[in-house]
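Here we show just some of the chains, and they stay where they sit in the whole.
Per-chain residue numbering starts at 1, and chain names A and B are given in the order in which the chains are listed.
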Amino acid sequence: MMASALAENRSLDFILHLPRFEGPLDLLLYLIEKNKYTLADLEICPIIDQYLAYVARMRALDIELAGEFLDMASYLIWLKSCLLLPSLTRPGEEGVNPEHELKEMLRAYLAIKQAAHELSERPMLFRDRYPRGCTEPERTMPRMGLGALLKAIEAIRDRTKHYVIKLEARRFSIREMMGRIHALLKASPRIELTDCVKTGEKSELIALFMASLELSKSSIARLVQHGLFGRIILIRREA
Amino acid sequence: MEKREIIEALIFVSDGARTLKEIRQVLPDLASDDVEALVAELNRIYEQSGRSFRIIPAAEGYLFVTRPEYTPHIRTLAAPARLSQAALEVLAVIAYKGPCTRQTIETIRGVDSSSALKSLLKSELIDIKPGKPMQYHATDRFLEVFGLRSLSELPDIAQFEEVFAHAPDEAGALDQSRE
């Protein structure tokens, strides 16, 4: 179904040149307007097809779409099957009208878009006029509030997390790893990079790899790898 | 020294809007209508003498701001603020619907809204309400920035109230279909 919709909608390529949509509802509203429908007289099936074609087109072009677009796509496929096979309603689902539900979602989102537009049209501080004594919207000292309190906790966590990373980085410095590899190379002219691993921690592996590149660059060792993902061999270079 | 000029000085030195409550704390014998009349007199004086600023009502009080025609000149020294579409939409939900959870916002918008929430919190346009689950509400700063006395001054709020009465709530239609 997606493929045929795609073939029918070559003309949809223009969509790729549009500014990005805020989300699937935004895209649906765009398609509805483009097809000159209103929410009251909306024919949902062609809109569903165009939506799916858009998503398929974006995926075919390897353009990353937020997960919500794909969730909506599967919801719309389900919705379309309900519309085409009205008898498919499962027991306990009488009274649920999925088309009506979708329209309600669109109505609520449309209202919000309009409200957002009206807000942006109001004279705004720091854009259309400035308050006395201030041209920068961000304050150096936050007002007291629960948001400020929670952000303070986040700041503590960020800072202490930073310490942990620093310590780790110090434990596996590239210089240190270069020393370790060099010592092993002195004992044996040919070693595997994995021979140098002690803890197996990710940061150690990264530091070791960087160190081997450094040693190769400074002509202390030659790096050999047979094939992708093959073992990395270090061969001592005689001075 | 007149009361009118005391009011002017109070608004002039205020960081953010000077609330009516604060003004009446300093001048207890003035009713709110009196304050409003005196502020109107001040604005007339500014207009007649060609001043570059006025006092506007904002956040249950008053705020000194520059006249819009001076904005291009001020912008030479300070970049203008601009709200993203996502931030505006999240702000609209919170302002029109009243305190609400992230889930409500995302159900209405149909997309993840955490980074917009984060930036709005940082700019103090919204804050977190006491209690659980976590709900966001519009702040006085929001009212100042958009020149509103209170949230009830938002245009067509009645129209939106009707829409939100039917709006999908915490468990949206999309979530139900995914069970």
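Quick note on the criterion: a contact is a pair of C-beta atoms (placed from the backbone, for glycine too) under 8 Å apart; a residue touches a chain by one contact, two chains touch by 3 or more.
Please read these numbers as outputs of a predicted model, since none were measured by experiment.
This structure file describes a complex whose protein chains are present as A x1, B x2, with one copy per kind shown here.
Here is the rule we use: only the chains that are shown with their structure count from here on.
By the touch rule above, chain A contacts chain B in their complex via residues 22-26, 66, 68, 71-72, 75, 78, 98, 101-102, 104-105, 107-109, 111-113, 115-120, 122-139, 142-143, 145-148, 150-151. Residues of chain B that touch chain A in their complex: 12, 14-16, 53, 63-68, 71, 74, 77-78, 80-83, 85-86, 88-89, 91-93, 95-96, 108-112, 121-124, 126-130, 139, 141, 144-148, 154-156, 159-160, 163-164, 166-168, 172-174, 177-178.
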